[in-house]
Structures are given as structure tokens and as C-alpha cells.
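Worksheet: one structure, shown below.
Every protein chain but one is kept in place in this view of the complex.
Chain nomenclature is as follows: A, B and C, assigned in order of appearance, with residue numbering initiated at 1 for each chain independently.
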Amino acid sequence: MMGHALYNDQFQILLLSLVPGLPLVVACALLVRPLQKTGLMLVPWAALPALGTALFLQPGVNLEVGWFFMGGRMGIDLLGQRFLLLAALVWLLAALFGRSYLQNDPKRCRFFFFYLISMAFNFGLILAQDMLGFYLFFAMMSFSAYGLIVHTGSREARWAGKVYIALVMVGEVLLFSGMLLMASRLPDLELTTIASSRPGSVSLIFLFVGFAIKAGALPLHVWLPLAHPVAPVPASAVLSGVMIKAGLLGWLRFLPVGQEIALPGWGMFFVVLGVMAAFYGVVLGLLQQEAKTILAYSSVSQMGIMTMIVGCGLLAPALWPQVKNAVSIYALHHGLAKASLFLGTGLAQGSGRGRPAPWFMSLLLLPCLALAGLPFTSGAIAKFAVKEIVHGLPGQFAAALELVLPLSALATMLLLCHFLKIISQTPSRPASISAGMFSPWFALLGTGGVLLWFWPQRPGYVWHGAEMDLLWQGLWPVALGWGLMAALWKWWPAKMVFTVPAGDILWLFYGKGAALLRLPREKGQNIRVAGGVVGNWQFGWGRNIFDRGRGLEKKLMRWAVVGSAYLLLCCVLLLLLVRW
Amino acid sequence: MSVPPALVYGLTGLFLFVAGLAGLISCAQLLRKILAANIMASGVFLFLVTIGHGRGGVIDPVPHAMVLTGIVVSVSSTAVVLALACRVQETANIHDLLKRRAGGDRE
Amino acid sequence: MIWQNWLLVMILLSSLVPGLIIFSLAESRHGLRTTLNLFGAITKMVLVMIMIVGIHQGKSFAVHLVLLPGLELVLRADLLSALFVALSSILWLFTTIYAIAYLEDSPNRSHFFGYFSLCVTVTIGIALAGNLLTFLFFFEMLTLSTYPLVVHRGTTEALAAGRVYLIYTLAGGFCLFLGVVWLHVLVGPVDFSREGVLSPLVESHGQTLRIIFFLLIAGVGVKAALFPLHGWLPRAMVAPAPVSALLHAVAVVKAGAFGIIRVVLDVYGLQTAKGLGLLMPLMLLASVTIVYGAIYALKQDNLKHRLAFSTVSQVSYIALGISIGHPLAIMGGMAHLVHQGLMKITLFFCAGNIAEILGVHHISRMNGVGRRLPLTMAAFTLAAMGMIGLPPMAGFVSKWYLGLGAIAQGQGWLIGVLVLSSLLNAAYFLPILYGAWFKEPEGEWPADSGTVGPVESHWMLIVPPVVTALIVLLVGLLANSGLSPLAWVRLIINARYGL
Partner (left out) sequence: MMGLQLQSDCWLIWPVILPLSAALVAFLAKGQPRLSGLTGALLTALASGTLFLKVVNHGGGSYDLGGWQPPLGISLRGDGPAVLMVLMTAVTGLAISVYAGGYFQSRIAMGGKGRRHIVQERFFWPLWLLLWGALNGLFLSADIFNMYVTLELVALSSVGLTALSGKPASQVAAMRYLLASLLGSLSFLLGVAFLYKTHGSLDLATIQAALALSPPVALAMALISVGLMLKCALFPFHFWLAPAHANALAPVSAILSGLVIKGGWYLFFRFWQGFLPLVGDGVVVVLAGLGGAAIIWGAFQAFCQQRLKMLVAYSTVAQIGYLFIIFPLLAIGAGQGAAAVFYFAISHSCAKAALFLAAGSIFLQMGHDRINNLDGVRQILPITTFAFALAGLSLMGLPPTGGFIAKYMYLSLAVSQDSWWLVLVMVVGSCLTAIYICRAVSHVLSPRMVAGRSQVVVGASMEWSALALALVAILLGFIAPLPLGLFEVVG
């Protein structure tokens, strides 16, 4: 029996190691010229162990990997399973898409190298069950994603990369500090220990901000609209679909959610921040003219809703199991939908046929509607899960948030209509798509549409979606949004176009910000060294001191001086000796 | 009260020493310096001779031996000094000559 | 028993003897010289391994030589010295391999390798020094054996740099000397194995002990490049790359840092040092150095200068760890002794490769280097990430423990220093990485020496950085395993403070 358990453990460790391990191995293969072809073939399939783990491994595995880093643990819990499923699906399908999308890119090996390592670390952070393991994978994923963002090497990409990496660095050090502060109070660094302890407020702030950067929470979202449009389409899909969820997961893992102690201050903060982001993203998104930028702002807005849910969990600890459920469902739904939108954008822009075909547009409409929460879409299930939580909140919150939810759905619909319009108006670049790109997109659409309906822990309500009032509640924001947008298109003067540059508030202090990022540097050999005087003295005033020293010595060498010294010294010695 | 001759000799010796010292220090020419050094030596010897006299009328032979040895040393060092002085003078002359010739060439 | 005592001497001789033979070799005896070098390095490694195993089994190693009554040279291997000895001997092997290829066809190689071996001998001597006098003894010799290496190129610039180096280090040496003498007058010979000799004097001679501490730290601080005393380090960059690597990672700077550890922990003892209030100034100094070095590194365009200032900044982590005074922080500091060595030697190897193979010395001209030298730049990237302190590189491990110790000691503000340093490190390393990997090369390289063999250049130039970079990665990735430096440091801390 013991032996069996051990064997089982070993097997699980092997499987779990394969999840981040296989992508890393394939990534390494891409570096070696003879193996590149095989490596490229294998890119999408490197996500298979993750998919398998998410689908077949029972949550609750938690294994010690003592030799790893600072004493690691890995395993999978309920939250992890859902995030892993989402990640595996999106990474896999986006890779399939990308393989065709980047077929003719000379630098595709480099792209997929970064793609794979980001993927590996993304899986790793989901599996990590200890603080430093999580931090390790989180940090590595953030840095690897840099390679995806700057892939094209255009000016915009470089700028986006710069902003991204600066924010990532700030996030890293904040996380580092926060985790240090947290770790100094804990007996060990396992996530279960963290979940049952209460961190200090300073470390909370650090951790919140550190993860908020990744999650694109309000003032720190600036990298999202910059980075998503410049990255190649599959990269945007995973960035927006999966990677920003890592920040969310970080909050869930490290904030004291799910404890008996309510943190009303923090909860309130999260809720307000989330709601603000939900609408801010939409408003800013409406002012954009680039499809992928609009999607990025939509992500900001959607992440706002997830922030809000987390805030609810903080407000009412009793709701925590539902919150966990809701967040993971929402993340799953949003991830799949957003990824299919991004891939769709890629397809539309690369069709080479001028305007996209109607059938294509109607397919593209599906995830949009899902995001807006149309009944019978995945969005409806996610929205319902959220609604359930909102209902559980204390009175005034429930009322306020119940108002917010449909409004946000309406806003989302507005934004996505805007997106569709932009897509339909933007002429395509020369044809670059192939049949191989459609199948992953279809798969993604299909999964997004169907997956939640077969979800084991789906809200019990799902099958009652046909009930009239609920149907209505889901429908009217969508319809209103659509109508409003149609009206706007019709009557809005064509010449009145307001735009805000992507990255909005970043531009407010662009001048100074740029100065911060573009550091003064001295070209050439010059180095400024403190204490440089010592180095130069022989060349500066040294010559002078030599001559002066020798001149003085000549004076000392005169007989008169020597004679007087003789007499003086005789007298002094005599005097001193006699006086004694 | 008569002055003891030992005191006179002794003081004379010391005076000679100091005078020689003054000469050695202040005279510029080499030969004068050498002479001054000799005068100093004579002063010391005179002083030594006086010491030998001073012991209650008994003549002490040791200072005498010292003076004799000292004179030998002094003579030999004077010889060395003089020889060296000649060489210095010679080379100085040659030096001067060379300098003058070089100067003349330039003119 | 006898072999145990001779082992230490043999460890010293294993590099000294080849060094002396190499001095006498003609310039053309390339093969013999290489053989001797490698033979010495490998022998030393083996001997050090034997010693470490012995120490682990609880054996003790010590040799004494009486210079004067009450004045003796002692070589003794304790846990801490084993750490430094292991670092030096391993890195020496790599540096030797690297230097053999790097200096191929350059003049004066016999001289170079002679002094090179001497330098390592002396460094090992510093590590094994059993009392303060022996430490001083080897510390001064280190100055002298590294000087010829610094001026090896013989250019005016090199000579000027050498002069500055000498002035700084010798002046520091005299401070140290004075401190040692003073301490001897106060308490007699200061043996490292007798911590706490000074504690009875805290009441009566507190002020004196403070001054002595200042003198000692000034002495070792010059080599450790503590803030106002660091001026020599960037200038010494004119030396050939293997020398810079050796200087920064193994020998000089590390010896200074090691000296700080010895002075604080073994001469004064943590409690005494705390009681005298000596740690706070040291902590401030180290913090200032960390930030200062990083800021200046940012301003450099010359790659080696940037690395030099980075060293200034990074080595002070060790001093910081010690001065925090909490066992955890000390652990971080000691681990950084090894980690920084590994990372910095990799960086210098890479900088040397870039300069040697491509003729590129400036960061502004490094665009696209990654395409021409992928392995070198990969190693550079790993090491640079370690320097920034990203997990799972070695640098993170030390930073983590430093932070933990700082918090435990109630000095939470130090996290700010660590964070600032990380940010600045990122600011000066990431642009290099970006330029090297993502930018297009700006045309021909100034002096491309061409590809040799299957890798980008001579394999002896490529293998050392790649291997050390992998070690950097593994040391962090397997930090918790029994074979990592961290495990050994934990052993030290356990033995001393019983964590």
C-alpha cells in the first residue's frame, strides 16, 4: 500500500513536472538549429500535459519538492485546476493558430521560444503551492512575456516593451518586499499556511500593487493597451486571455480572502476600484480606433469586474467559496472569449479580402455577446455567478452593485460593438491567413461556448436560463447597447472623432516619464570616479610639486643651513641634558 | 690669582675648535674649508693634551696616545681631502673649459 | 594527523609551485604552461574537496608558524574558510581555462600566469588564515600579486590605474596593519577561532575598540570597495578580462568582503560589535554603497565599467548582511559571497568575450550581439538576471535572506535599499540584454575574429561563462538541496548561532 502511494506520488510529481517541463524542453529544442523544425511542430502540443492535468488529475494533490528552489511544493487545487484548464486551452489553441500565423516570420523560432517559456512559467505558477515557487514562476513569466511584446521590433513595440518591463520590475520588487514581510511572520511558506494567516497591512499593500500591475488594475493598466496591439496576435491572445489572470490568481492566493476576518476597508477599495475600472476601460476603449487596443481596454474593464468580485469576497468572508467559484468561472469565460476575439482580429486583419465576410463577422459576434452576458452564452453563467455573490452582500452594497452589473454589461456591449465596427471597417492587410488558422479559432469559439455548460461546479441555476425575467435581465443590456451603438453610427457626425492615445494616463506625464525611462548615459570612455583626484595627481599638479620639493631640498643642502643646524642642535641637546 | 695653565690650554683648544667650525661652515672656498677642519682638529688635540695634564700632576699617558693616533688620522684624512680637492678642481676646470668652449662655439 | 596539517600547505603549494615554475618558463612553452596551469587548478580542486569532506566529518586542519613570540602565522580551515576556498578554487579553474584562450598569442604570458597563480595562492591563504595576523599577511600579499595583473597591458592608462590601485590598497593595508597591531597590544594575538576575546574590554576600552574597528574596516573596505574607498575599482578595469573576473569575483573584492565577515564575526563577535554600536554605521555605509554603485553603473557606457560599478554595489550586500547582524541576514550575506562571485565572473567572462571576439567595448555598440554570440549572451543574461535578483537565480536567494534578516532585526527600511538596488540593477542590465537580443546589429563588428569550431569562438572562451552561468542557475534553483552553497552557509550559521 505504501509502495503504491509512493509510486503514485512519484507519478504525480512526474506529471506535474512535465506541465512546465515539457514546454521548457521544447523551448530549448528551438534554440538548437537542427532541432528547430521538430520543435516548431511540437509547440502547441507542449501544453498537453497541462491540459491532461487539468482534466484528469483530482484537485487536492499537494506534493513536496524539497530540492527545488527554496523548498518547493506543487500540486493542484480547485482554483488551480480551473486556471490551468483555461491556460492550457488558450495556450494550446493560440499556439496552433500562431504556428500558421507566423509561418513566414523569420524570427518565429525566437517568438515561440518566448511563447513556450512564458507558457511553462504560467503553468508553473498555477501549480506552485508555496510562496517562492509562485513568485519564481510569476516573475519568470512576466519577463518572458517581454519577448512576446517586443517581437515585431517596431517603435511602438519597443515603447510598449519599455513601459511593460518598467512596470514589471516595479511589480517584482513590490512583490519581493511584500512576500518578505509576509514570510517573516510565517513558520513556513506554503500557500495553505498563508491562507490561514493574516498579513500585515504594509505587505498587503505591496502584494496588492504587485499583482495589480499584472492584472491591469486601474492606474496600473497602462501597459495593457500598449502591449496588446503591438504583440503578434497569438501573443495578444494569451496575454489578455491568460497571463493577466495570473495577477488575479496572485490576489486570490495571497490576499487574506476566505478567512473569517472581514476586511471591509480593503473590500470596499477593491469593489470601487473594480467598478471604476469596468467603466473606465469602456470609456477609454470607445475612444480608440485600433481593434486590438479596444480589446485591451475591454480586458481592463473585464478585469475590473473580477476585481470587484474579489472585493466582495473581502467584504463578506462567508461568501468565499462562491467567490472563488465565480472568479474562476468568470476568468475562464473571459479568457476564452477574449482569446477568440483576438484570434478573430488576426483572421480579419489578415484575410486579404478587404472587408471581412458576413459569416465571419457573425461568428466574431458570438464571443462579443458572451462577454456582454447574453443568455445562453458562457457569459450568462459567469454573470449569474457574480449576481449570486452580489445578492449575498449586505444590503446597500447589493443594491448598488445590482445596478452596476447590467450597466457594465451594457457598457461592454457598447465597446464590443465599437470593436466590431472597427473590424468591419478596417481594410485587411495582404492575405496571410491559411486554413490552419481557422480551426483553432473555431475550436476556441466552440470551447468558449460549450465548456461552461458542462462544468461540474457550474451554478445550479444554469439550466433555468430560460426563465423569462432572467432572460430579460440578460437581454436588455445587450439589446440596448446594440441599439445605442447603431444610433450613434447613424447620427454621429463622421468628422467628430475623439481619440485618446493608447496607454491614456501614461501620456499625461509622458515628458517626465520618458525622462525617467530614458536614462542619461555618457558615451565613450569617460568615467566619473569619486576620488579621482588621487588618480590624477601625478599628472596635474604633480610636476610642480616635484620641482618645488627639489628646490627646497637644495636650500637645505647649503653649508650655512647645515652649520646652523649643527650649532642649534648642539645647543638644544646641551640645554636639554643640562636642564635635566 | 693665577689662571691654571690647563684651563688656558683647554679654552684655547675649544676656541680653536669653534673657530675652525665657523670657518668650515662659512668659508666658500674648498681650501679654506680644509684648513678650517685642520684647525678644528688641532683644537681638539690641544684639548686632549690638556686633559692628560690635569690629573693631580700625574701625567696621564692615555690622552697622549690618543693625540698621537689622532694626528696620524688627521694627517691621513688631510691627505685624502687634498687629493680629492685636486681632483675636484681639475674636473671643475675641465668642466669650465668645456663650458666656455661650447659657449664660444655657439657664439 | 600529519596529513591533515599538511593538506592546507599543499593546497597553497598546489598553485604556488606551478606559478613559480611558470615564471621561469620561456614565452614559447605554451603547452607546458597550459599543462601546469590546469594541473595546478585541478589538483587544488581535488585537495579542497578532500578538505571539505574532512571538515564535514568534523576533522580539524591547522598549521602554525611562529614569527615572533606571540606572533604566529596560523592556517586553519573552518566552515567559513571552506566556503571561500571552494569558491576560489572552482572559479580559478574556470578563469584559468578562460585566460589560456583569452591571452592566446598575447605577450608576457609567463608573467601573467605566474602572477595569476600567485594571486590565487594568496587568496586561498586569506581564506585559510586562522588569525588576524595571517589574514593581514596574505591580504597585503594580495595587493602585490594583483598589481602586475592590473598593469598587464602596460598602457599609460593601465599604469595609471595600477598606481591608483596601489595607492588605495596600500593605504588601506596600513590602516589594517595599524588596527591589527593595536588589537594585538590590547588583547594579544587575535585568533579567529576564539570569538569573544574582546567582550571583556567593551566596558573599559569601548572607544578604543571602536577606533580599531574603524581602522580594520577601512583596511578591508578598500578592497571590498565600500563607498568612499571604491575609486580604484572602475579604473582597474583596464586589466584583461580574466583579471577583472578574478579581481571582482574571487580575489580582491571578495577578499575584502571576506575580511569584513571575519572582522565583524570572528574578531569582534556579533554581540560585541552590536554592543559597541558598530553595526549601524557599517549598515549605513553598505546601503549607501549599494545605491551609489548602482547609480554610477547606470551612467557608464563602457561595459566593463558598468560591471565594475555593479560590483561596488553588489559586494556591499555582503557587508550589509553582516552588519544587519541577524543570523538570517548573515546567511544571506555569506551566500552572496559565493553567488556574487559566480554571477560576476560570468559577466566578466562574457564582457571579455564580447571585447575579444568582436572588439566591442561599449554598451551603445552592443546591438545585436546576441545573434553573433548567442551562448555568451545567454550566459550573460542568466548572470544579469541573477544580479537583478530575479528568481530562481542565485542572486535572489541571497536577497531573500538579507530581507528576512533585516525584517527580523527590525530594520525593515533596508528592504527599500534592496528594492532600489534591484530596480537600478534592472535599469542598467535590461537595456544591455534588450540591445543584444532584440536590436539589429549596426553593420560590421569592429574586430570580428571569426568563428572557430562548432561554437561561436574558441571553446575555452565559451565554456567557462556557460558553465558558470549554469551554476548560477542551479545554485538558485537547487538552493534548498544539500549541495548548494546555501546549505553550507546554513551549516555555518547553525554551528555559530544555532538557527
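The rule is simple: a residue touches a chain if its C-beta (ideal position, glycine included) is under 8 Å from a C-beta of that chain, and two chains touch if they have at least 3 such contacts.
Just so you know, these numbers come straight off a predicted model, no measurement behind them.
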Shown chains in contact with the undisplayed one are A, B, C
If I consider the whole complex, including the chain that's not displayed, which of C:19, C:40, C:130 or C:173 touches that chain? C:173
Need a quick check: the contact residues on chain C for the chain that isn't drawn. 65-69, 71, 107-108, 111, 136-137, 140-141, 143-144, 148, 151-155, 159, 162-163, 166-167, 170-171, 173-175, 177-178, 181-182, 184-185
Touching the missing chain, which residues of chain B? 14, 17, 20-21, 24, 30, 33-34, 37, 40-41, 43-44, 47-48, 51, 54-55, 60-63, 65-66, 69-70, 73, 76-77, 80-81, 84-85, 87-88, 91-92, 95
Residue ranges of chain A at the interface with the undisplayed chain: 538, 545-547, 549-550, 553, 556-558, 561-562, 565-566, 569-574, 576-580
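In this section, only the chains that are shown with their structure count from here on.
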Closest to the centroid of all CA atoms, by its own CA mean, is chain C
If you average the CA atoms of chain A and of chain B, how far apart do the two points sit, in angstrom? 100
Taking each chain's centre as the mean of its CA atoms, how far is chain A from chain C in angstrom? 37
Residue numbers in chain C touching two or more further chains are none
If we count contacts the way the header does, which residues on chain A are in touch with chain B in the complex? 559-560, 562-564, 566-567
Residues of chain B defined as touching chain A within the complex: 21, 24-26
Using the touch definition from the top, list the residues of chain A that touch chain C in their complex. 31, 66-72, 132, 135-136, 139-140, 143, 147, 150, 153, 158, 161, 165, 169-170, 172-174, 176-177, 180-181, 183-184, 519-525, 527-532, 534-535, 538-539
